[in-house]
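Every protein chain except one is present and positioned as in the full complex.
Chain lettering (A, B and C) follows the sequence in which the chains are written, and residue indices restart at 1 in each chain.
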C-alpha cells in the first residue's frame, strides 16, 4: 500500500506538449520505483472537443473541461501545466500561481520577455514551485557532460559553440502562420529555439556577461494562410502574401562569467539540419560534442595524462552507466527517446513539488534566458556589445 | 464513453521484459487514439515480493500473485505474456494457450528448439493468437527498409549481412551464470541474439534455404558464481572455475530462396560493439545499412535514375515521415527509444488479438528461426552445407 | 620531343613549404600530360647546409645557395617561391617582382597586413604573375562545392560557418616560440589560420562587407624557449615565462555582399579538433559541409524536386568524377593527400605563368584577406560592426 502523497495534475492546453506532459506524468510510477510521490491526472482544459475526449479516454484524466479556469481552480489540482499558446501563458500561469499551485510552463514561459518577467515575479511572490520545459537538459549524456565539466575533466573551459537549426521555416511557400508574426508569437527563433541552446550553455558553463548579436529574416514574404493552415502547409505561386515580422536567424558572440568565449547561431529557415540542437564545448583538457539529432551519442575528447590512449574523439553511446538511462532500458547502446526525456523532466519537477525544493530549470532560469535575449536584442539594434543584466523584477 | 473491447492482460515473470510489456500495454491508449481495443492490467505473477509490489503500486496491475497458474487461469485475462525464464516457457505458454488465451512469449519462445516447436504446435491446435518478442522489427526505419525493399527501390537483392554483437560475455572474469550453460540457457548466442539478426533477415528478404555454419567458445572457463551472481559480476583470479557449455560465437553463410547470398555473425564475447544488432542489404539498385546502436538513423544508397543526385550513402534520421514514429514525437530527427518499440510491438500484437487476425511475428516465425538454427547446428557438426527445412510439427 | 616552354624555378627558404612546392613542381610533368609548360629546378636558397644538400641531392635542384639574392637574380629563374619566415617576405618578394619574376608567396604574404599591401602593390606595378598558398581551395571536393554553389543547386545562400581549429598552441607548457609574439609573427590565429577559413568563404560566396569581431588569448604566459625550442617543445613547471602577445582565438560575425550571413571562429589553443579547417554553407535549396580533417569527403544535402530521394546528408567520397582527382588516382573513394593539393596549386599557378594570365588566388586575394582582417581588428577594438574596405594601395 503506497503511502506516497498523490500530486493532482491539471493541464491547460492539450496540444503536443500538453499531451506529452500528461503521458509522461502517468509513466513515472512504473519507471521510478524510488519516487516520493504518486500522480493523479485530475483535469485537462482545452477548447477542442476531440482533445478533451482523448484526454479522458486515451490518457486517463478524470475529467476534461473547456474553461482553463476550472483547471486552475480545481481543489484536487496541485500542479498546473501551462501548455496553451504562448500569448495566453501570462494570464493562466499567474492565476495558477496565485491559486497556490505549482506551475510548469512550456518555454518561453511568457509570450514576450516582459511577460516572462511578470510571470516569474508573480510565482515568486506566490511562493510556488515552478518548472520550465528546457527538456534537453535531461538527456542522460547532457547530464553526463555537465558532470564531466563540473569535475574538471575538461580543464578550464575556453570556448563554446551552441546552435539550434531547424527546417520548419525553410520552405518559402510555407504559409505565414502565427509563428512568423511578432504580434502573435513574439520574437522569432530567439524565443522559439535559440532559447534552448542558450539554456544548455547556462546549465553547462554558467552565466553569460556580454553579448554581440545580429539577426536576419531570410524569407520576408510568405503566402497568406487560408483557414486552418499552418507553416507546414504550402501556398501557391501567385497567392497573396504578407510580411514576416520576426527573425528567421539569430547569431551571437558572447563572454561567459567564467572567462570562456562563445558563439551561438539559430535558424528556422535552413536546409540540412533537421533538429540540430547542438553544442561543442572546449576546455584546456578536453572537448565534448552533442547533437539532439543523435541524442544517444556524445563525442568525447579527453587529454590522456599518461599518453596511453590513441588520440581522437570517442563516440560514447548512452546506456545505463549514465544518469536516468537505466530506468528505461538496461545495458549499453539501447536508445531512449524524446518522450522519455519528458518523463525525466516531470520526475524531477514533481519530486521538487513533493519535497518543496525549488526546481531547476524553473521560471528563474527562464528569466535568465530573457535577460540574455534582451541584451541580445539591444545589441542587434546598437551594433555594439551589450552587458547582460538580469531583468528580474525585484 | 469508449466502446472498445477491453483486453485483460496477465503477465508471468516480472523481470525487465515483463515490466517492459506491462508499461507498454499501459501506454497504448495515450499514444494510439485510433486503437480498436483498450487494455486492463489484470494480474501479474512473480515469486519475488518486491516485483509484485511494483506491479501493483508502480505499474498498476489490479493484483499480483506468486503462482503463474493463477495468471493463466484468471477469467479476466485475455492475453498472457510469458516473460519467465526460458526453460519455464513451455509449461506456461502451453497452459495459457490451452486456456484459450492469446499468448506472447519473449524469444526464443522455447528454451530449446524442440520446446519452441511444441509450444507453436500447442498454440496452433488451440487456435490462439500468438506473438514473439522480435521487437527490432518495429523500429520505424526497419519498417521503412522493408517498404523500400518490397517496393523494388533496391532492385534485386544480391547479398545481405546480418550481425548481433554484444559485450555482455566479453569479460573473462565474468561469472559462469546460467547464460553460459547449455542445460540452463539452451544454446548460446545462436538462441540468445543471433535469432534477432536472422529474424530481421526473414522479414526483409524471406526464407533462407541453405546454410553453412560454424561456432566457437572463446572463453572456455569462467569463475563459478557465488550466491546471486550474474554474468555482470566478476570473479577473482584464483577462484574456482567451471566450463562454459554453449557457444560465444556463431557464423554462417546462407542462400536465400530469392537467390540472394548472405552472411551472419554473432558474438557475446566481443569488445567494441555494445549492442550492434545490424544489417547491410545490397541490391542491384541500392543499399541500406541499419544498426540498433543508432536506431534512429539509416544509411541509404539509391541509384539515381537521372544522375542528378551526388553519389554516396545518405544518413536518414527517423521522423514522423516513417511508420509509427509520429505517434511518439512529431517532426524530424527527434529520437524514439527502446521502450517505444515495445509499445509498437504491443499495439500491433493486441490489435491482432482484438481483430482475431494472426500476428506476425508469432510462434510460427519463432519456428522459422529454430528451423534455421537446427540446420545451422547440423552444419556446425557436419562441416557441410545443410538445407533449411521447417521443423514445424504437423 | 617536348616543345613546351621550361619555367625555371627558384625557391627561397627550404623549410616544409619550400620543400613541398619544389617536390610538387617536379611532379607536374608526370601527372598532367596536358600541361603547357615544363619545369626546371634551378636554384634553392637557404642558410642551413643540410637543407641545401637535400635540395640538390634529394629534390634535384641544379644548385643551392646561401644568399636569397642569388635566387632572385638568377637569369634562369622565371618563378620565385618565397617560403622564408614571414617577416622576410616583403624584401624578397618585392625584389623578385622587381626583377621581373613571377612570385609565389606562402600566406600571409606579408608579415603584417601593411607588408602584404606593399608587396601586392609592388608586384602589380611590376606586372608579374603572383600566387599565394591558400592551398585548400584546390581540394577536389572544395572545387566541386564551388561549382554546386555557382550552378545554383544550393539556391540563394543564407548563411555560412567557417572555422579553423588547430591544437598546435593547446599545451600551456608549450614554449613561447616566435608564433606567440606579435613582433615576430605578426598577429596570431587571425594571420596564421583564420585567413584560410576566410579565403575559402571569399572563393565560395564572394566579398564580406561588414564584420563584428572579437579575440582572446587563453594562455597568457608560456615558458621561455631555450636554444632551438619551438612551440612543440615543452617547458617545465617553474621555468621562467614570458607574455604571449598575439591572439589564441578569433571570432567574427559577418555580412556578405550577396546578403548571406556568416560566422567565423579560429583557435590554436583548442583540444579536440586537430586540423579542423571546415565550412558549412546553407542555401534555400541545400547545404554542404566539408572539413580538411576528412578532405576526401563532403556532406551534401540537396532538396529533391520530385521528392523521391530520402532526406538527409549524403556522404560523398572524392573520386575521379571531381576536378583534378583523376590525375592522381582513378575510380571512386581512393584518397588524394596534402602533397597532391600542392601539385594542383602549382599546376594552376605555373599554367598562369606560362600563359600570362593572372592567377587566383594571387596577391590581390591576399589583400582581400588583410582588408577583412583590418576591419576585424578595428571591430575588436571598437566593439562595433565595421565596414570591410579594400586597403589595396592605389
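To be clear about the criterion, contacts are C-beta pairs under 8 Å (C-beta built on N, C-alpha and C of every residue); 3 or more make two chains touch, one makes a residue touch a chain.
What you see is a predicted model; the values in this text were computed from it and never measured.
Engineer: Which listed residue, C:33, C:127 or C:238, touches the chain dropped from view?
Structural biologist: Touches the omitted chain: C:33.
Engineer: Of the residues C:11, C:42, C:59 or C:300, which one touches the chain left out of the display?
Structural biologist: Residue touching the absent chain, from the options given: C:59.
Engineer: Of the residues listed, B:37, B:290, B:313 or B:369, which one is in contact with the missing chain?
Structural biologist: B:313
Engineer: With respect to the chain omitted from the figure, which of C:43, C:254 or C:336 is a touching residue?
Structural biologist: Checking each option in C:43, C:254 or C:336, the one touching the absent chain turns out to be C:336.
Engineer: Mind pulling the chain B residues that touch the left-out chain?
Structural biologist: Touch with the absent chain occurs at residues 155-156, 158-159, 161, 170, 172, 212, 214, 216, 218, 249, 251-253, 261, 263, 265, 267, 269-274, 282-287, 289, 301, 303, 311, 313, 383-385.
Engineer: Which parts of chain A face the unshown chain closely enough to count as touching?
Structural biologist: So the residues of chain A touching the missing chain come out as 300, 302, 304, 309-317, 321, 332.
Engineer: On chain C, where is the contact patch with the chain that was removed from view?
Structural biologist: Chain C touches the missing chain through residues 1-2, 16, 19, 22-23, 26-27, 29-31, 33, 54, 57-60, 167-168, 274-276, 292-297, 317, 319, 328-340.
Please note the rule applied: only the chains that are shown with their structure count from here on.
Engineer: Of all the chains shown, whose C-alpha centre falls nearest the centre of every protein C-alpha atom combined?
Structural biologist: Chain nearest the overall C-alpha centroid, as shown: A.
Engineer: Measure off the straight-line distance from the CA centroid of chain A to the CA centroid of chain B, and report it in whole Å.
Structural biologist: 35
Engineer: Would you kindly tell me how far, in whole Å, the mean C-alpha position of chain C lies from that of chain B?
Structural biologist: 55
Engineer: What's the distance between the Cα centroids of chain A and chain C, rounded to whole Å?
Structural biologist: Measuring from centre to centre gives 42 Å for this pair.
Engineer: Where in chain B do residues touch at least two different other chains?
Structural biologist: Counting only residues that touch two or more other chains, chain B contributes 317, 332.
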